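Here is the structure we will look at, set down as structure tokens.
Note that one protein chain is taken out, while the other chains of the complex remain in position.
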Amino acid sequence: MNGILVADMERCTGCKLCEIVCSVKKEWVSDPPRSRIRITIQRGGKNRLPTFCQHCEEPLCAAVCPVNAVRKDESTGLILLDRELCVGCRACVSACPLFGVGFDSVENKALRCDLCHGDPACVKYCEAGAIQYVDRDPFPTNKQRAAAKKLYSP
Amino acid sequence: MVTKEPYPLYSACILADYIADRIPRQRVFLRTAEDYARAGIELMLARPVLDWSPERHMLYFDDGALRYDRLVIATGSRPLIPPVPGIEKDGFVALKTLRDADLLRMAHGKNAVVVGTGPVGIEAAIALRHRGWSVSVVEMLDRVLPRLFDLPLANTLKNRLEKRGINIFLDEKVLEILGGTRVEGVQTDRRALPADVVVWVIGMRPELTLLNEGQLLLGASGGIAVDRHMQTTQEGVWACGDCVESEDLVSGCTGLFMLWHNARLQGRIAGANAAGAGKRYPGSVNITTINVFDEAAASVGTLASEVSPGERKVLHRRSPWGELYLVLKDTCLMGVQAVGRTERVGGLIGIMLQGKDLRKTLVRASSPADGPGLGILRNVRKDLLHLFG
Amino acid sequence: MNKFILVDPGKCIGCRSCALACSFEHDDEFNLSLTRISPLWMTEIGRFIPMTCQQCEEPLCLDVCPRKAISADKKTSAIVVDEDLCIGCRACFLVCPFGVPVIHRNKGYMIKCDLCGGSPQCVEECSQQALSTVESDDAALRKRREAAQKLQALTEKISEKAS
Partner (left out) sequence: MHMTLRRTAAFIDLGSVKIEVKEIPLSLRESYLGGRGIDIYLMYTMLKPDLDPWDPGNLLLIGAGILSGTPAPSAAGMIHVGGKLPLTGLAGSLSMGGFWGAELRFAGFDHLVITGKSSRPVYLWVHNREIEIRDAAPFWNADSLAVQDLIRDISDEENAQVMSVGKPGGDRGAPMDLRTDGEHCREAAELGMLMLSKNLKAVAVRGTLPVEIKNPDKALQHLAELIDLFRLSAAVTGISSSPEELMRTGERIVTLERLFDIREGFSLADDGLFAYRHRRLPEFSPLLKPALARYNEIHGWDMHGRPQPDTLKRLGLDGELHRLL
């Protein structure tokens, strides 16, 4: 399925297990700064915002990349990074409006979520179920359906 | 596709890495001749256009002419070189094209002087320093990267450069390039600096030598005036890239915003419209990121010096791992500069574009509907509200 | 006060002509996946409910958009999207409580109801008058009047039985 990650801010408890699990799966070591998902804690503690690559349709990060290392995979619509080409200039990190791109200061490369090729670890291990891996197209109607039930059920 | 460059498309931003020998030369190229052939594009390299007749839809070279139905002008920009004596000497490089980068890459010597501290200048200085040259930088204004950073953050970056052995001379003008046929030094209004190579990067101007007087309407900033569809005032002629004037989405003013991603987005739109599509270019988000010795710095929006003193408010937060500098006009966010964690610059673009009254937004309780940008502001909420009084 | 499309699910028969009219108006093709109003079959309730944008007074989508692509149209006060600014990052969709913002399948920008510049085609196409364009205060008045009529019909029936 041609899926994306969707975060539910209310459910997230800020336990950051996803950061640990993502870094273990990708880097073989538990190292949250090198995880592809980041939990940004807003002051006042209530809001914990899981941020990761939203795979935009018109990615700004692809535009600012000086070496074309960020490209949109037409078949799946995912925005993928070619790690060999990446020179670590961090233009994509600062251009992304949604904190979607991390930075690996050890290897000086950008860090992008590639949805673990369809089986995202963060979704599998999130105890609170705050991150879902959903199909891109029908998902909005499910949300509308839930809202409709709330609004109009007799 | 006609170009005076002898090479297919290469990335100008990455030349500094090539000069510093961090990447091999072929990594600079983004397209190969086969890419053009496969895309059905006839590539005419090293063919400078000498004259243009819009009425007859003709382009003239020194050895021939070319007729067109639709024309997209993407001539880009050329280095601004005022009439300083001695600029014709060997070793004087106005860094713009791959040929200039080759010159710097092959150059041998001990001392290098970089004139101008824009992003290209700073990256060239770092690249040469990386290869062991002793580098001095001369800047006319009072700070490095003057169009990107205000004094506080510019000084942070200046200290960082100086700590790595780059001597920086501010408020200094270059009067003359010294030496015989080869460059031997630079004479400024205060001192003479030894130099085997001079990298001249004080700024760029749109490359409009192709145009004769009055053929195309130019904007106030000197760039070609285009409408939202990147169309010029001439029928069937579009223009895009550094040679074009565009509108800054954040501040709303029009001007020359010669950035790589602006050129690419405008190119895609100008090309599509030339082929009959109806795409519109919304305007430029002028975010610039620069890597100063593997510490990133980024800036977007207006500088504090560009906001009128009465309405100007500034929040400067220093911490062990970086700095954040917010420029506000009363309670609206106008500009963000950051050293270290630069993702905060991108995160705040949305809020800047909204131009909302931050006092109202910050007083409201945080809710899941806030984007990441508001999270940054909430984390400096106390200082901001204090600033607003 | 924002104008918006008032939905009366009771009258909706699920013929989807509103969705077809909407996709034709905006994209010149009859394609249910490009509609800005989607009549949803609600199995648990056993009825169709058309769902579209509520044209909020303080739209969350407008606040969260990182490109200021969403704005309130001056003339029709509808919440509209600038296709060239939108980068399709779905932040609006995440915050909208009704899940209304949808990404256009092949054009990559967000699409939502913009009241067709003031005279929504879905309202005109709806044979059952299930949809109507109202100002929010008219809407309240209209609902109260409908409730009053139902109540009045009910009391008449009771008084007949009593007498």
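Order as written gives the chain letters A, B and C; numbering starts at 1 within each chain.
We adopt the following convention: a contact is a pair of C-beta atoms (placed from the backbone, for glycine too) under 8 Å apart; a residue touches a chain by one contact, two chains touch by 3 or more.
If you're wondering where the values come from, they're calculated on a predicted model, not measured in any experiment.
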Only these shown chains touch the missing one, namely A, B
Any idea which of B:Thr75, B:Thr97, B:Ser136 or B:Asn379 touches the chain not displayed?
B:Asn379
Even though one chain is not shown, subunit B touches it at residues 317-321, 379, 382
Where does subunit A touch the missing chain, residue by residue?
13-17, 20-21, 23-25, 27-34, 40-46, 121, 124-125, 127
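The rule is short, and it goes like this: only the chains that are shown with their structure count from here on.
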Give the residues of subunit B touching no fewer than two other chains, as numbers and ranges.
285, 347, 349-350, 368, 370-371, 373
Contacts with two or more other chains, residues of subunit A listed in rising order:
60, 97-98
Touching residues of subunit B toward subunit C in the complex: what are they?
249, 279-282, 285, 347, 349-350, 353-354, 356, 361, 368-371, 373
Subunit B contact footprint on subunit A (complex, rising order):
9-10, 40, 42-44, 46-47, 49, 51, 60, 63-64, 66-68, 85, 87-91, 93-99, 101, 103, 105, 108
The residues of subunit C that touch subunit A in their complex are 7, 9, 33, 38, 40, 42, 44-45, 49, 51, 66-67, 86-91, 93-94, 97-103, 105, 108-109
